[in-house]
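Encoded as structure tokens, here's the structure I'll be asking about.
One chain of protein is taken out of this complex; the other chains stay put.
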Amino acid sequence: MKKIKKILVANRGEIAVRIMRSCRELGILSVAVFSDADRTAMHVRYADEAYNIGTAPSADSYLNMEKIISTAKKSFADAIHPGYGFLSENSTFAKRCEDENIIFIGPSPFAIATMGDKITARLKMIEAKVPVVPGIQNQFKNPQELIEAARTITYPIMIKATAGGGGKGMRLVRDEQQLLEAVEMAKSEALKAFANDTIYMEKYIENPHHIEFQILADKYGNTIHLFERECSIQRRHQKIVEETPSPIMTSELRIKMGETAVNAAKAVNYHGAGTIEFLVDQNLNYYFLEMNTRLQVEHPITERVTGIDLVKEQIKIAQDEKLDITQDAIKQNGHAIECRIYAEDSDNNFMPSPGKITFIQEPMGFGVRCDGYVNKGYEIPIHYDPMISKLIVWGKTRNETIARMQRALYEYKISGIKTSIIFLEKIMNTPDFIEGKYDTNFIEKNKEILFAKNITKENLEELVALTAMLDYTDHIHKIIQKSKAVTTKKSRWKEHGRRYEF
Amino acid sequence: MKKIKKILVANRGEIAVRIMRSCRELGILSVAVFSDADRTAMHVRYADEAYNIGTAPSADSYLNMEKIISTAKKSFADAIHPGYGFLSENSTFAKRCEDENIIFIGPSPFAIATMGDKITARLKMIEAKVPVVPGIQNQFKNPQELIEAARTITYPIMIKATAGGGGKGMRLVRDEQQLLEAVEMAKSEALKAFANDTIYMEKYIENPHHIEFQILADKYGNTIHLFERECSIQRRHQKIVEETPSPIMTSELRIKMGETAVNAAKAVNYHGAGTIEFLVDQNLNYYFLEMNTRLQVEHPITERVTGIDLVKEQIKIAQDEKLDITQDAIKQNGHAIECRIYAEDSDNNFMPSPGKITFIQEPMGFGVRCDGYVNKGYEIPIHYDPMISKLIVWGKTRNETIARMQRALYEYKISGIKTSIIFLEKIMNTPDFIEGKYDTNFIEKNKEILFAKNITKENLEELVALTAMLDYTDHIHKIIQKSKAVTTKKSRWKEHGRRYEF
Amino acid sequence: MELEIKINNRVVKVKLLKREGNFVKAQINDNIYEIDIVKICENNYSIIHQGKSHVIDMAHISNTKKYTAATYFNNYDIEIIDAQAKAKALRKANNPEEETKIITSPMSGNIVKIAVSPEQEVKIGQLLLIVEAMKMQTEYRSAFNSRVKKITVQNGDTISAGQLLIELY
Partner (left out) sequence: MELEIKINNRVVKVKLLKREGNFVKAQINDNIYEIDIVKICENNYSIIHQGKSHVIDMAHISNTKKYTAATYFNNYDIEIIDAQAKAKALRKANNPEEETKIITSPMSGNIVKIAVSPEQEVKIGQLLLIVEAMKMQTEYRSAFNSRVKKITVQNGDTISAGQLLIELY
């Protein structure tokens, strides 16, 4: 059994910081890597050591395997944690680590490769008697083959990148006319994101639930699941709100799906933390969608209801420890919801909103966890993911959790950029969400509520105008003052009692 | 059954904000009151409404009953939450609320008065067969009576204010020579803090554990306890670290003390949230110390292991609801520790350190709750308590909790004032604490570790000197620049690539 | 002291009547306001008005006359209207198409594709270029039937918010 002493975190943003937190709690040193765009980022400051690995574009830095491996060697890191995204599901990278005698904190290159290629994964799952969505797993050689394959599945059809994840390289096609253009777009995105433009197509299940199971497995064949996460609320095929337990889950279905998830993981001799994603239709039939062979963005809601620190478990498994948790000992305690805070304009087709944070106030108090990485003055780079933080809230009941999330979102203030906070508040106030009656069609179905223009309370608008005037005149006043006396130090606002008459 | 719609919070600081958070989760409007010194404080901004109630000294504002009651009426608040400190254990105030038909969120005036007067409380407890510390409950008419009473108890003796709490009005006396001066000091402090200078004396139990039980009782006689809190780590007779479960607690003792605590509460027909404090000696004998008829500073550790929001329970009880929790249904889930962040100089006899916060970074992540109220730019008033925040950490085991607390304290940065953060880090690294072998003598016993001069790591000192030089020269440089061009907006630090040669 | 302020799509006249320490009396259109206002830190104001507590965040965008303001419940776009702004608005009103036939970037990002060339005819809805930011590609399409006058960026360029990309005739 090896004891890991230093971990290089091959990632950035909130997940890099989150991993380093667990390292620190385990007494393990952490090494940050950063691109030119990230010198001032929090993970660089949080780590014990930090090394520049290249220019801003990911391909030159966070996806640069050789640079990352040489940095691990230079800093004497004995393990690499890939986080999610970037190299986390790259079997070549996992193999390179193995070859260099660096522990890759994740599953084997075989498991990554098998599950990472959607076509191989489907075959493996069918073999293991795990239900899958009807679809075509061939590699398509020409447009005609594509069109014919689509006809046999019947529309609507979902085009997916075999190396995909996070909604990239995905396109919904409702009729044959859209097919070729959609495939081209999906391929182009997939190539950019995963350096692999192979795609496949599946029957599109109308308005399913998107429910996933968290898996933990050690290297001795012990495999357990940590219950489900309901991830049906998505915009642009990307999750924005997740919760556990799922409002539609029954005890019987949970046991059945949990067993299926464990079998799916065992089919590839999985070890580490992983997630089996399922589509669940209106009749509670479920289908294997994919396995994410890494930590999931929404892992904290599972941590909160089970009490288990998943990053610590990943590290313990990586250093050949046996799982010390049994399936029976894990309980779902209370309810947890995660809201993802994106730097984006929800009212404008969720367009990204990079820029400089001029003010930030993060929510706190009982039952609130906020995993972010931006601070006042931080300039969010255009090069990476728009997710700037995750707000995870726990309550004894689902109702208490929703009320607490509303409270936490009320407290959360970020200015200088547009964020999803107000949109998330609207989701939390949507009757369908409050009643737990929603599926992946939620945003479309509730668009009138979610994209309604905000209604100004009372005469708040005029108070805002007055504040703007005061700020503006004080600003002008300050410039004038400065030109008179350079060394003046007093803040205009602190001179209580100073009199102005107009 | 009345439904509370609006609550006036007759307090300030972190506890006012904490109460308002639960109000918001319950859909109840909150009203803040503030002194002249607190216009910029967080509770004023967090509340739905805010009213000035007087000048900075507490006697004129936060202790001004009539002003607070008239503000409640003016704002149509149907209830008042007193928090802790200030008017929270003032039976006259509770009675005034009752008379004015405003719900006082706390126990009856009778329960407050009975438990608030230490002498009456002792008699009541003896009657209810609750074990008490040997002591004298007479009111002392003259010095001679005092000296003789002390002789019958035998030294060491603890002098306490009958109306006391929070360590104020307390003095330890080891021999007769110190007695009269100590009594005078205790009286003076008690008068200031509680407007009541009655004192009493007790046998001082050498190095006891200070363990308390959280009580919840509704108005229908249902009384439960929410387990213990270990509060033995104190400086200046004030708690600084609390944890639950207590490292010395056994299942049998927990059941016994829990039953005693419930009986103590029932003896005064208690309703609401309250705390029974016990002294526990080296042989696990326990004695009733006092009852705090209010929310306790350290209530969040109980919230964390039981999942119960105590402020919500207080409000539900106050509006005549029945407890919906039974004793059997409550479980202690994992372990929680609270560290109190004081604005004080731990290396200089814990002298208060008021001043302006120039930078603050609060800890976050899994298992961390930070209940504070200060922000960057906030000037901590000299008039009120030096506690500026509470850091509450949870883990599956005590060891994980300590490691997580160390990590959270590492993340916690406050500058501009001195705080207890570094002192708390030292406590978390003291072998006695880590092994759970400590009592109220902990700080004295470990003073060599706790008050050791910090050892500078590596050549960090020289890096700090270099940073100071750069900051200083840039500052000078900026002043010169400003005098040249007033409207220059670029920050010197953002001009990457600008070249300086010396 | 008096100023016109545009808030979202509405213009209000704000007249400061009195200012003494935190206390401000002002007239906004026909309403009189007496408020207690303090600046908590850069951008962040606490206001008490008739007992109600409000927090208003007031962040500059691009220049000192434009703000985005946020309360706990809403966002506002604000512009201070001075003589210069009035003149600009007037010019725009007289010549409505002057400023609309240019394509500017609403956000910073990288140009990943330019789908037209100078002098090319374009139709409403036709793809002009694709910008990538934060791993998302956004397509900019023409709002006019027109012709490309000038393309001011190249493939691979990093652009900032508000930057001119394409001019149409």
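Letters A, B and C name the chains as they come in the text, with residue numbers starting at 1 for each one.
Just so we're on the same page, contacts are C-beta pairs under 8 Å (C-beta built on N, C-alpha and C of every residue); 3 or more make two chains touch, one makes a residue touch a chain.
Because the structure is a prediction, the values reported are computed rather than measured.
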For the chain not depicted, the shown chains it touches: A, B
Touch criterion as defined above, residue of B:Leu179, B:Ala343 or B:Ala408 at the omitted chain: B:Ala343
Candidates B:Phe76, B:Tyr220, B:Phe451 or B:Tyr472 - the one touching the absent chain: B:Tyr472
Residue, one of A:Ala47, A:Ile136 or A:Met249, that touches the chain absent here: A:Ala47
For subunit A, the residues touching the chain missing from this view: 32, 39-40, 44-51, 74-75, 375-378
Residue numbers in subunit B that touch the chain omitted from display: 168, 189, 193, 236, 343-344, 348, 351-355, 358-359, 382-386, 410, 413, 415-416, 422, 454, 456-473, 475-476, 491, 493, 495-502
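We adopt the following convention: only the chains that are shown with their structure count from here on.
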Two chains sharing the most contacts, counting C-beta pairs only: A-C
Reference subunit C; chain at largest CA-centroid distance: B
Geometric centre distance via CA averages, subunit C-subunit B, whole Å: 47
Distance between the centres, which are taken as Cα means, of subunit C and subunit A, whole angstrom: 31
Where subunit B touches two or more other chains at once, by residue number: 46, 375
Junction residues of subunit C, two or more chains touched: 22, 38, 41, 52, 55
